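What follows is a short report on a single structure.
Just one protein chain is left out here, and the rest sit where they should.
Chain nomenclature is as follows: A and B, assigned in order of appearance, with residue numbering initiated at 1 for each chain independently.
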Amino acid sequence: MNEKILDSKNVSVSFRINGELQTALHKISVSIKRGEVLALVGESGSGKSTLAMSIMGLHNAEQTEVTGSITLDGHELIGLTERQFDQYRGVRVGMIFQDPLSSLNPLMKIGEQISEAIVVHDKNAPNLKGHVQRLLTDVGIINPKRVAQQYPHELSGGMRQRVMIAIALSNEPDLIIADEPTTALDATIQAQILDLIKEIQLKKNAGILLITHDLGVVAETADTVAVMYAGQIVEQADVEELFANPKHPYTRSLLRADPSNVSPGEELYAISGTVPALKDMDHSKDLFLQRIPWLSDDVVNATIDEELEVVGDNHFVRGNAWKTFEFLDVTEKGHAK
Amino acid sequence: MWQTILRRILIMIPQIILVSILIFMLAQLMPGDPFYGNLNPNSDPATIERLRHAAGLDLPWYQQYFKWIGNVLHGDLGTSYVVNKGWTVTRIIGQRIWPTLSMGIIATILTYFLAITQALVSARNENKWIDRTFIVWNTMTSAVPSFVFYFIMMVLFVYIIPVFPSSGTGIDDTQSFFVNFFSNLRYAFLPALTIALFSTNSIYQYLRSNLLDQQAQDYVRTARAKGVQIKDVFRKHILRNAFLPIASQIGYSITGVLGGAMFAETVFGYPGIGALFVQALSGRDYTVITAVMLLQGILALLGGLLSDIISAWVDPRIRVK
Partner (left out) sequence: MSELVKIENLKVYYPIKSGFFDRVTDNVKAVDDVSLTIETGKTYGLVGESGSGKTTIGKVLVGLENPTSGKISFEGQVVTTIKQKKAINYNKDVQMIFQDSQSSLNPRKTIGDIISEPLRSFGVPGKIGAGYDGQRSFEQDKINARVLELLDIVGLPARTVTQYPFQFSGGQRQRIGVARALATNPKLIVADEPVSALDLSVQAQVLNFMKKIQRDYNISFLFISHDLGVVRYMTDNIAIMHNGRFVEIGTTEDIFDNAKHIFTKRLLSAIPSLDVKKREENRAERKRVEREFVQYKNDYYQQIGSYMRAYDLESISETHFVAIKKGEN
């Protein structure tokens, strides 16, 4: 059960913008085992979705350069042709997106949209209707017959996301990528969808790549976590270890910025500045340090090791700043309580 | 659904009344009347007065309106003073409407066919030379007045390469429907093709940008993530969504048939409603003018209704109970 279903090594992604190659993702190495949920967490612009799109081969080939290696169950994905990618998208990898309303074709019945995912890979799929209804039942839809005949706008947000999950599951994939699957949903529905994802993880024994910006979602769902900033992984650890023992300044800053982790009397830690633009990303440095005002220029501009440092059992941190980092305003009390 | 359609039709009644009043008043505002150009300038003013009185032209406008609308409701649109002097307007329109309809239908079909083909090719080849060619073509046809092209087409295909007849409709009342149908096709095709060639621009531009918009939608990404090939995503998903707003336009395009026919029929010597309207305008044959305008008004309302029905039919989101 410990086989790596997804293994990415030194994946870099660059976009050609105005004729110039700009690096959005720099040497990302992550792996997912069967039955494991890996959460990629970071703010917008961190490159989490870029990695997902590279695994799916959904980048515009003319404007994107992907290097490194991504293997799925041992098969190399980088360098596949469009047609070869079509062979395994939806079969070996299923994907769930953020906004289930816009992600479903408004003019197609739910049943058709699910059966398309099956038929596209097997024209003579037997008992299609039964298969669709079984999938809908699997994702917790009580009246699958009726739902299959409905259009996306006739369903609630939670139901639509269940349908998206049914589509992702339709060919029993080895890997499921969920890109912010609950961000557009209400809290109770979010909890239901996360529980469903956990249930699928147990039942289907697929690997799950969960992309989110929400630390609560990570804590509830992930087995391992990779924290991303500006196209790089800054810290990676098992979920318990990460929340109990965060090392990198970015991880610690995020935890202190989360209102559900800070008592109302205390001030939230507001990270200053913004994520650098793609063209300003110098990946030989720890880019997050620019956003800590009290650090000296020497520390901020120091060139750091490309490899993440092993700081514990399956716990990796980028750079050296974490060794001495302290919040300037107050001590780090109250965090991760 | 049927209830909604019925209600829409009922709402059309006051709309038609309003349109008829407007048209009538417009006709009243036109300078002169049918007698001015057609009478000997030396006629006795008393004679003119008598003629005008006999035609009811000396009554206040609202009385004239009620008289007119009353007659219209009885199917009496009056008598032409100028174009076909002495003929009833109903008879003139009855004779002229079929050529216009046949040409209009052919023109509409060709327009959509050409515009859709161009837009599809453009969207699949965004920013390539073929896309740019179509953009330039459509910009040009919308910038240059259409009658310029009509003359070029006329000269080209009637005189230089005489493949099409020069004037007439090819309809002969003594012949059977089928004979007329095919002979009319030969006459209607050139003006219809000409209208179509030069009126693709709005549909083309709309559809092209729609197609490009739809390609960037999230559901396209979903389909790609299912493993559907790009060309199939285009065929199964993008097309229908992009066509949706165009489909509802088809209803309105009926309205354009008469308007578009005006120049084309005149230039090609194709005696339909459009040419009739131009003749009537220049002769101030206002019984004919009001009748054609009324017809146009009713067509516009019907076109709107048709558009709504089509939208409701093709888009599940606005389906009415």
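In this section, contacts are C-beta pairs under 8 Å (C-beta built on N, C-alpha and C of every residue); 3 or more make two chains touch, one makes a residue touch a chain.
All of these numbers come straight from a predicted model, not from anything done at the bench.
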Residue, one of A:Glu62, A:Glu267, A:Asp298 or A:Asp313, that touches the chain absent here: A:Glu267
Hidden partner chain, touching residue among A:Leu215, A:Val234 or A:Leu308: A:Leu215
Hidden-chain contact residue, picked from the options A:Ile70, A:Val132 or A:Leu254: A:Leu254
Positions on chain A contacted by the hidden chain, ascending: 43-44, 157, 186-191, 194-195, 198, 213-217, 219-220, 239-240, 243-244, 253-255, 257-262, 264, 267-271, 274, 336
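Here is the rule we use: only the chains that are shown with their structure count from here on.
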Between chain A and chain B, centroid-to-centroid distance (C-alpha), Å: 55
Chain B-touching residues of chain A, taken from the complex the two chains share: 56, 58, 82-83, 86-91, 93-95, 97, 99, 102-108, 116-117, 120-121, 151, 153, 164, 167-168, 170
Chain A-facing residues of chain B, complex: 217-219, 221-230, 232, 236-237, 240-241, 244, 314-317
